[in-house]
Structures are given as C-alpha cells and as structure tokens.
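Every protein chain but one is kept in place in this view of the complex.
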C-alpha cells in the first residue's frame, strides 16, 4: 500500500506542519505544503492528496474564515480528526544576540498581536514589521532582512535560527484547532466522545429560525461546543452557521437531531463525525432521559405500541 | 362469530346509548347499559364486554373527570373510535300539554344548566328539580312525579313520553364527545386524519416540564387539539395531563414525538390512535418540513450519511 | 361599620361552610348559604353580599367547572384568599348503631366514590344511594330515609347525627381548595409567597399558542402551580385556560409576564393575587437572575443605558 499523501497549509515550518506531525499516520506519509487553504483542499478534491490538514480556529484570533468557506462550498469533504495545538511562539534570530540589541522583528500580524505585551516588555527597542506568514518571518530573519522573527518552534528549526526566547505569547493558554480533512468515505467509528461538524443554512427570519435550529439540538440533548457564522456572499445579513455538536452521527440522539435540522433548514451540509481531541475535561454526561440508552428504550417502547401493546 | 358485546354508560335512554347507535357495528351487537363509567370499564377489563362507550367531554360542561381517571389507572385500555354527538335536549311529558301548565321539571343539573334560558322564557312557571341523570328525569316524568323532564330524544322515546319541545338547549352548537374503548390489540389503521390520546405524568417544576412536553410535540409539528389536567390524587398540585394530539402512532412525526415524551416524562400512557370524527373542517395541513414525506426524506438522508455518503 | 356579608356554597353543613369558618373575619360576619355557585357569585355581583366562598378544585375530584366558568364570565370578580381544607368524611346516623346493621348509605356521588373502599370493607352490607349533595345525605339520614349518610363533620353536627366513623375517605390526604371572592378593589398586599390566578384565551393553533403562553411565564421565572382548561362553549376544541402562577401582580417578574400574556393572547382576565395557603412547603426560590432584585437591577441598568451611560 502506498504511503498516505498529506497536504497541509504551508509554508514549511508553520504550526500546521507541527500539528500534522502529531498524527501517527503522518510518520509514514508524504507531507506536502500548500500555499493556501484553498490550494490544500483543491489538492484533496482533485485526488492529488489523500488528506489535508488545515486550521479551523484559534483561541485568540477566532475562526479561520477561509477554511470554513472552503468546507461549505465545492465538492463535499469530511473532517476525520481534530488536532488541538498549544500556540507556542518563539523569538528567533540568525545568531545568538542579546534581546536589547534587536531593532526589527518580523511577525505575521496575528502573531505580533499575540506577543505584543511580551515584545514591549522584553524588546522595547524593536519595531515590529508585518509579514505575510510565520514562515515568512523566519525566512526574513534567516536572510538578515530583520534582526529577529516571531515564529513557531518548527520554523526556527527549519531555517536554522537561534531561539532567543521561548513561550513569548502573552496568553500562555492560546490554542489552535486544526482539522484533518478527507474525501467522503467510511466514518471514524463512534468513541463515546465525538464531535459532529455541520454547515447549516437557514432562511429568512433570523431569531425564529436560529431558535428553531438550537431547539432541534436541545430537545435531543445535543450540546453545541462552537457556533460560527460566515457570510454566504450573497449580501450582508445572509449567513451560514458552522456548528460543532457533541456526539457522532451514528448516535441515536445525533441522528434524530440531524433529521430535524434537515427538515427545517434550507440546507445542511454534514462535515464529519470524529473523536473530540483530549483536553483533560471528562466527556460531557447526557441529561436525564437523553442518553443513548434512553433513545433505545423509547424506540423499543414505540415499536411495542405500534404492535398494539400498551407499555 | 358471536355478536360484539357493547357496554355503555346507562341508564337506557341517555346520550351514550344514542351515541353508541351511530356506530355501524353496534347494529349487530348486544348493547348493555352500565350504572357508571367505572362499571362500564370494569366490564371491559374483566372480559364481560368487548367494547365500552363512555363520554369524554362536553363543549359546555367540559371534561368527564371520571372517564379520564378510569382510563389513566387500572389495566390499560385503548380508545378505538370517537363519536361526537350534538346535544339536543327535549322537554317531554307523560301527555301532550301546554307549556304554561308545566309546574315542575326534572333535570340533571348539567342539563338544567344548559337549558336554563329556554326554560325561563318558555316555561316561566316551572320549578326545576335536580335529579341524578337524564334518564332519571324521564322516568320521573313517566311516573308522574314531575310534570315534565329535560332529557334526550332517545330517553323520551324509551319512556313513551310526548315531546313538548325540541332543541331546547340554549347553545345550539353544544356537542358531547364519546370514546369507544377496547382492550389492547391491533390499532385502527392510520387514515391521514387521526388523533392520538395520551396520559402524561410530569415531575416537579411545572412550567419547565410542561413547556418541555409541548416542545416535544411542536418540534415534530404535532398539534394538540385538547389538553386537560386531572389531579393524580396524591396531593393538590399534582396532575396528570390528557393530550389529544393530531396524528397516528404509526406516523413518523407522532412516533418521534412519542419517543421524546417517553424520554422526558415521568410516565406516558398511550390511550389509542383513532380516526378523527368528521366535523366539516378539512384535515389540518402539516407545516413546511413536517409532513410525513419530510420525515421519510430526512431518515433516508441520515442513512446515507451514516453510510459515508454526504448528501 | 356593618358586619361583612359572606355567602357560601350551601346548603348549611357542607365543606364550604367549614372552610369559610376558618377565616378570622367570618367570625364577625353574616354567613348565608347559596343554592349554587352561580347564585353565590350573583349575590356578590349584585351587591347583596360582600364576599363569596366557593370551591375551586379537589385533589381527587379535580376542577370545579362551574366556579371556573362563573369567574371567567360575567362582571369581573377577584379572588382575595384561598382556603385549603382536608377532606374528612364521616359516616353518620340518626342514632348510634353497629356498622354491620347499616343497610343503606346516602352519599353525593363524589363523596361515595372517595369512600368506596372504606364502605366496602366496613359496611359491606350497605347499598350506597346517590343524592345531590353532602347535606342532602345528612338530611336523608336525619329524616330516616337512609340508615346512614356520608357527610362532613359540620353536616353531622348541624343535623344532630351520631358519628359512626370518622376519617373514612380512602385517601387520607384529600384536600379541597376554596376561593374567597370579592368585587374588584384594592389587592391584598404581596407577602413574598403569593399566587396570581388568570383566565387566558388563546387563538387558533394549540401547541404553538400554549407554548407561547408558557414561554412568557418561563422567561420571567414565573412558575405555574395549576393549569386547567374549560370549554368556552363555542364548540369542541375551544378552551379557556386557568392558570395559578407563583407571585403577585405587584412583583416585577409577574408584572412583566402579565404584560407578555396581554400582548400575545386573545384575552387575559386577571382573577386576583393573594397569599398562598400555608402547606408546610417552603416558598419556592427564584432561579438565578429571576429574583425581584434581579429585575430591579436590570431596570436600573436599562435606565442608565438610555441616559447614555454604558454599564
């Protein structure tokens, strides 16, 4: 069997590559950077790659809109795994040098923003210059264009930079969440602590329709760990909602909730059921009457009623 | 095959007998009056009767509490048919006589109340005397104890009374709704315009729990044509709710709603699915997305998702 | 000041008189029985009485429909107090006699039903004969028409009967709830544990409309201790709902909820705010954010926002 061909949001040396390398299967795979999320997912859709690793959201910067848009449109794709990675920025330079000698620092605007306080305190003499990616920052430092770069550990390593300081993000708990995406096919089996991602289009009246969507979930005890809106592009005020729901499409509760959404929404795109990344929290416990066993018991009861029995 | 043994709320000559006689199968059956609703349903439970006809509610007098209580408790029974009968009272006497010669009128308190205005206008000289049933009123008039009786047409006929006046109820649209009840067994098939009757027990917090019950129905587009509460007998403030819901237990929407109620309620007793009595109204139309076909479409879609397809 | 003129559901010697006598003001008042609930409330409406005591519901027999109908229609009246009375039936006779010598027992049908098990066990040789009220039963026994009567303690005393047995109701916790009703006027002040009674008319679609009514309450944290439906008389399937809600019309939460009902319902009739009868339970505690203080805080915050402040 040929090795799996993985594509990831490049360039090399960014957090996406680092995230991909946490996946065991990636060790025996072929890893190729893509210049953009659309390019990564196009490679997957065209069959040039077997799986793509792209960022979904960041606990500081929020949604990665382009990923959401690419998943909502085009040929259907499915998330098969999530990877949650702590965001650990380093300040790196071509050679070891004292921090107070740093005059210019290259940084992607979001990275700069996430390290602003640290930079002001520890490198007060440095001007921060915006560049287009974390890797571009590392390259700029490696080529001597800037005294230093804010980048990922993996980027410093790849461009042979010296790490002047580690863990320089102002918020030490910052995380980025990535999705491993594949073409439609057999789903990962339920594990008892899964997520299901959906893109949901609703029509017209916003409060009523969104309330109806949430009610379909709530009635079946399906929890929501994320809701994001993205414009549909038609006009201001038209959105598609991305929902991360607790549970697997194979679960009875989720199955019933999905059918409800299918009935009342203008459109629902199923974007995958996959194990929740371990985050130390215990898996959520269903409310009374809303465990899978309760659904099975109610289905058996209904079958008896339909057969003319009474309980 | 032996004839069906019907029991009905007696005595002979009341509206229950009249209602029973509207059912074609009753023509070839054996009809026996019972002294009370409990007695009628006991005969059914013990196997002494095959079906029982008892009143459920009246558009003036409201619920017939004893019927509801008897259906909610004891061995399970099932409603297989409803009969809706216009309430048409007559004033009847042993012989033809002018209205202004009537000095005493026997009437069941509810019957007297429903004809109060008419009696005041047309028999202003008469005293109305409460008796325990419409048939008791007719018997009292037949035996000469009272000058006249307020009773059903069928009661006047049975006790050979002359009808002095017809249609004397103040509200010409008054109706009584009866249930034909049987022991558990095969259900009447769905007709496209059915009712399902339930007895629902909820726990504790009243608004929240009742809201949850109604939400289970509303989410599946199941309408409610009646809701009655009855005390459970434990203490003031504890009720069982009787619901008449539009649809048949064999319908997909109703099936899903019933499962929801089963999960969240302390107890649900299924009391039957049966055709709605014709009342001239067109059958209600399901809201968009909530027809049986929409449920079937959503179930098929879910099956495809679970098989790894995407739409 | 002349003594208060009280009217109550008679005849003398029934539970209503007993309930009225638990009210301190009744000690100095003039107490007059009425032949029916409509007659009692007509006396109040016409000014012939100042207050009326009538039954609302019984923990075994359920709603007292005629009282609800009379409160919902006609000139507005208001409940100013509730009285909850344990239902304690006695078996009484003209003279002391052994139970096994009793051959006939007069009983109002509901009273007979509530003592059925006891009578079967302790007076198995007796035939129970239906009569029209508890007092009629006592009178029948006093006049020798029946060997004994099922009646209230107060009825046995009034008709000088010997009590053969006390506490003969099958359910020792049975309670009847009465309302003291007055003409509109100043309301009883809030006590911190009050009830508000409403008659609510909703239009058309049943689930949706009833759901909306309950949502108006639930959103303001107003609990529901009773919901009863009564036919409006127009046709089967049209109901008015009687709600007993926790709280006083002077409370902020209740005030907002009432405004909500007023806006969305076809009609709302306010039937009074009055102290909840002590039943040993602690007064219910409001949910987080739904205490009166939270409403006051939110109102003050809104006032600041409207003045151009921000918090």
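Going by the order they are written in, the chains are A, B and C; count residues from 1 in each one.
We take it that a residue touches a chain if its C-beta (ideal position, glycine included) is under 8 Å from a C-beta of that chain, and two chains touch if they have at least 3 such contacts.
Owing to the predicted nature of the structure, the values given are computational and were not obtained by experimental measurement.
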What are the shown chains that the omitted chain is in contact with?
-> A, C
Looking at the whole complex, which of A:32, A:104, A:153 or A:229 touches the chain that is not displayed?
-> A:229
Out of C:96, C:281 or C:309, which touches the unshown chain?
-> C:309
May I ask which residue of C:104, C:215 or C:232 touches the chain that does not appear here?
-> C:215
Absent-chain interface as seen on subunit C, which is shown = 76, 78, 184-187, 215-216, 219, 249-250, 255-256, 258-260, 262-264, 269-270, 289-290, 294-295, 297-299, 301-302, 305-306, 308-311
Just the residue numbers, please: which parts of subunit A touch the chain that's not shown?
-> 57-63, 65-66, 84, 109, 113, 130, 132, 171, 173-175, 177, 205-208, 210-211, 214-215, 217-218, 222-231, 233-239, 279
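One rule holds for everything that comes next: only the chains that are shown with their structure count from here on.
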So what shape is it, when you link every pair of chains that touch: line, ring, star, complete or other?
-> line
Distance from subunit C to subunit B - Cα centre to Cα centre, in angstrom = 25
Report, in whole Å, the distance between the mean C-alpha point of subunit A and the mean C-alpha point of subunit C.
-> 60
From the C-alpha centre of subunit A to that of subunit B, how far is it in Å?
-> 57
Got the subunit C residues that touch at least 2 other chains?
-> none
